[in-house]
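One chain of protein is taken out of this complex; the other chains stay put.
Naming follows writing order (A, B and C), and every chain is counted from residue 1.
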Amino acid sequence: MAAHDAHGHSEVGAHTQEAHIVPKRVYFLVFIALIILTWVTALVSRIDMGPWNIFVALFIAIIKASLVVFFFMHVWYGTRLTKMIVASGLFWLILLLFITMADLWTRNWMGVPGR
Amino acid sequence: MDSNIVVAEHAQAAHRAVRHHFESAEQQRDASTVGMWVFLVTEIMFFGGLFLAYFAYRHAYPTAFASASNKTDLWIGAANTTVLICSSLTMALAVHCAATSKRMLLVVFLCLTLVLGSVFLGVKGYQYHDKWVHHEIPGQNFHCEGCADATHTPLFFSLYFGMTGLHATHMIVGVGILLVLIFQSWQGRFDAAWHTPIENFGLYWHFVDIIWIFLFPLLYLIDRSGKGLS
Amino acid sequence: MITAPPPVEVEKNYINAEHGLKSWLLTQDHKLIALLYLISVTAFFFIGGLFAVFIRLQLATPTGAMFDSNTYNKVFTMHGIIMVFFFLIPSIPATLGNFLIPLMVGAKDLAFPRINLLSWYIYIAGGLFTLWVLFNGGVDTGWTFYTPFSSSYSNGYVIAAGLGIFINGFSSILTGLNFIVTIHRMRAPGLTWFRLPLFVWAHYATSVIMILGTPVIAVTLFLLVLERGLHIGFFDPAYGGDPVLFQHLFWFYSHPAVYIMILPSMGVVSEVISTFCSKKPFGYTFIAFSSVAIAVFGFLVWGHHLFVSSQSVYAGMVFSVLSYIVAIPSAIKVFNWTATMYKGSVRLTTPMLYSLGFIGLFTIGGLTGLFLACLGMDVHLTDTYFVIAHFHYVMVGGAIMGYLAGVHFWWPKMFGRMYPEGWSKLSAVIIFVGFNLTFFPQFILGYMGMPRRYAAYPAEFQVLNVLSSAGASILGLGYLIPFVYLIWSLKYGKPAGPNPWGATGLEWQTASPPPTENFEITPVVTTEAYEYSTEEVVHVG
Partner (left out) sequence: MFFTPKGLSFFPESASTIASHVDALYAFLVLTSAFFSLLIAFLVVFFAIKYRKREAPQLPPDTNIAGHGGGLILEIVWTVIPLGLSMIMFVWGASIFFTESRPPADSMEIYVTGKQWMWKIQHMEGAREINELHIPVNRDIRLTMTSEDVIHDFFVPAFRTKADVLPGKYTTEWFRPTKVGQYHIFCAEYCGTKHSGMIGTVFVMDQNDYDAWLAAGSGEGSMAEQGQALFNQLGCGNCHPSVVNNNNGRCPNLHGLFGTTVDIKDQPSVRADESYIRESILYPDAKIVAGYENIMPTFKGLISEEGLLKLVEYIKSLGPTSGTPTGAAPGAVQTTGSEPQTPQQRRMSPQAVQPPTAR
């Protein structure tokens, strides 16, 4: 949130809205990757990897989500502000999840019920 | 008066879609994009509460979650995920067409998105019906046939319905907005110079897609290897 | 006070621009919406205050002077819900913030005027739900809605109350969203981040909390409503659900929410102190960044409400130490305000009196927060009147004092009229005295062990309770006086002129009341905020 994003004032006008039009090719590539990953995750789930299954599943999901965010949602080409907003959303989500889970994970460490 | 301000005259932007309190079309577009992203952040946190509940209970009752998850249909889930991803592609293409002023293609891609979204919802409805038939809806008649740790399986199904239900609600809202946008595109309201609604709706639609990208592995893919389930 | 410039001839301003009820209810002018909020928020304050009166009457005798315990439980629950969700959270942001942020950043309106109006309607809808609950017999869960009491055992209208707050949450979200976008994208040319008034910084931080926290309480209450309505057990121990998980979710929002309540007040106080010392606030950047720090760190400490809840000891320790960290930015602010007064030209106007009251009372409230953040101490103090005293010190002594300071400070701007100086100072003193008499005894009660939410109590607590009730009646009187004279001043007050206080800041550069579009011509900013410089002549444009 630096001073630089105070909006430029002088340029006025009705020129093209999109600063950067993403080439269609990118969309198709991302799409193919998403489809492949969907089926990979479904198939991989049938292999017994013990506790690793969930990590693999989440890892693939994160890759897929990033592809959507960066390319379908244009964050890759977006302003710093957009990136910051996305990042803070994720950061706070992680705070919520991890801090609470940290409580649950450490619940029995004391060896005293309820402590 | 002690004035620290230099007041200067400024040219007003003259564009049909610029509202009176904005200085320029660019400022207006920027504002709505930022606004849309901020809104999506609130959506992340909104779903975040449910994800937290999910992780907490999966941590506490892994067996119950594994066996209840096996009650969902993996292949239908994967197929439906594919449908949703297709709709994301058509939506992305719709935005592209709006940005390049291709009116007819815009309408076509929006319609495709609408159809794919509806297919997704239909399949979801079918799956709900299936759960209903098998008494796998938490409540009075709940029953999890052959589940391990059956006492805790209602937690899984409560979350299953809570999460997919909230997701489906977002889809239904999206379908409603799509209908309006299709009509407006048909009328030729959007072009390269101004198509903010299309763009923002695209963001929304992709966001809903992302939620599903996480729901699918979390709800459908627990312990699918088939070991250790009685 | 400086003599006001000759009254502006009754020009078109935002109030008289249009007439009729419709022009109010359909307005998209942020200033009119702010007034709509002002009216509704005040109404809720008096409803909540009425319940406070009932609480204090009940507690005047050990056995309870007014109600049976069932009714009493509903009384304090409604008091808490109304005061927190329908008064204090929207109070400053939705009224003063709404009115001033566009003015302060030199914009014609907020970024999304229609959404702004929508947020008021959502607020009213949520409020109506809550009032419906009230008239149908209330709800008795405490404002915290802890499960499984709320989900399975309460005999009140939990679902309706939950929905009321759920709906209201969206109003808060939309307000925050509007502020964030406005502050990012609508600033006047030359108005860089570090030229922004501290009030705007405070509201930026507040909006961040609104955006990131409110959805979580919304989904939490949504789950609670589902659980109570359908008995499907998200938190129900009967299904293996964890009631402490509900508490985590609840406080993930509700702790940061206390900073939603205090940060705007801090913003007001920064403006007022700077103006009435005619001095740039000491440590501008530190005050600005401490607001942001509070907003961020405020999200890391919610578990300090769960020290005895059977949360893990280790989690408790982390939450405790982080609670101390989040106290530091508040300390920085207090010291900077004090330092601002050093060698200032201090004018003890009404807003200044309220602000000084704020500093003192917030300090006491904040420092007692440190008692509660202290693990070994909190085990004894939690759920006693010590907590009640702590949070009334920060919320009533802090936030409301700040709110009153702000209302008095910008009243001339909002309505173009001055209020009577004598009465307003008198009421400030009465409120200060009444407040301390009401809530100081509660610290002692708390350490003695009197639990909160008790409709009746052992006789040894009576003396202090009577003191507290006596104080509350003084306090109540103190709140009625401004209510009367502020309304009086709308008609009979002296005309104020554009800048009655000799303040800096863009909002003082336009007429009082401002025209609908705020500024005749878009301002261009060339200097820092709070430039009470001697070279004024040079800059007049």
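FYI, contacts are C-beta pairs under 8 Å (C-beta built on N, C-alpha and C of every residue); 3 or more make two chains touch, one makes a residue touch a chain.
Source: prediction; values computed, not measured.
Participant: Which candidate, C:190, C:451 or C:495, sits in contact with the chain we can't see?
Facilitator: C:451
Participant: Which of C:214, C:382 or C:427 touches the chain that is not shown?
Facilitator: Answer from the full complex: C:382 touches the omitted chain.
Participant: Can you tell me which of C:121, C:194 or C:335 touches the chain that was removed from the display?
Facilitator: With C:121, C:194 or C:335 as choices, the missing chain is touched by C:335.
Participant: May I ask which residue of C:53, C:66, C:308 or C:426 touches the chain that does not appear here?
Facilitator: C:308
Participant: Would you mind spotting which of C:44, C:120, C:282 or C:391 touches the chain that isn't drawn?
Facilitator: Only one of C:44, C:120, C:282 or C:391 touches the chain omitted from view, namely C:282.
Participant: Touching the hidden chain in the full complex, which residues of chain B are there? Just list them.
Facilitator: 61-64, 66, 148-152, 228, 230
Participant: Pick out the residues on chain A that sit against the missing chain.
Facilitator: So the residues of chain A touching the missing chain come out as 108-115.
Participant: For chain C, which positions touch the chain that isn't shown here?
Facilitator: Touch set of chain C with respect to the missing chain: 1-2, 69-70, 73, 140-142, 144, 146, 148-149, 152-155, 237-238, 240, 243-244, 277-280, 282-283, 286, 307-310, 313, 316-317, 320-321, 324-325, 327-328, 331-332, 334-336, 338-339, 341-348, 356, 359-360, 363-364, 367-368, 370-371, 373-380, 382-384, 444, 447-449, 451-458, 460, 463-464, 501-502, 532-534.
Here is the rule we use: only the chains that are shown with their structure count from here on.
Participant: Work out the mean Cα position per chain and let me know which chain is farthest from chain B.
Facilitator: Most distant chain from chain B: C.
Participant: Can you compute the centre-to-centre distance for chain A and chain B, using the mean CA position of each chain? Integer Å is fine.
Facilitator: Once rounded, the distance between the two centres reads 14 Å.
Participant: Counting in whole Å, what is the centre-to-centre distance of chain B and chain C, each centre being its mean C-alpha position?
Facilitator: Between these chains, centre-to-centre, one finds 34 Å.
Participant: Considering chain C alone, which of its residues make contact with at least two other chains?
Facilitator: 184-186, 189, 212, 216, 245, 248-249
Participant: Going by the touch rule set out above, which residues of chain B reach two or more other chains?
Facilitator: 10, 23, 27, 30, 34, 38, 41, 44-45, 48-49, 52, 56, 60
Participant: Per the contact definition, I'd like the list of chain B residues that touch chain A in the complex.
Facilitator: Of all residues in chain B, those touching chain A are 10-13, 15, 23-27, 29-30, 33-34, 37-38, 40-41, 44-45, 48-49, 51-52, 55-56, 59-60, 74-75, 77-78, 81-82, 85-86, 88-89, 91-93, 96, 99-100, 192-196, 199, 202-203, 206-207, 209-210, 213-214, 216-218, 220-227.
Participant: Tell me, which parts of chain A touch chain B in their complex?
Facilitator: 7-9, 11-18, 21-22, 24, 27-28, 31, 34-35, 38-39, 41-42, 45-49, 53-54, 57-58, 60-61, 64-65, 68-69, 71-73, 81-82, 85-86, 88-90, 92-93, 96-97, 100-101, 104-105
Participant: Quick one: which bits of chain B touch chain C in the complex? Just the residue numbers, please.
Facilitator: 1-10, 19-23, 27, 30-32, 34-35, 38-39, 41-50, 52-53, 56-57, 60-61, 64, 138-139, 151-152, 154-155, 158-159, 161-162
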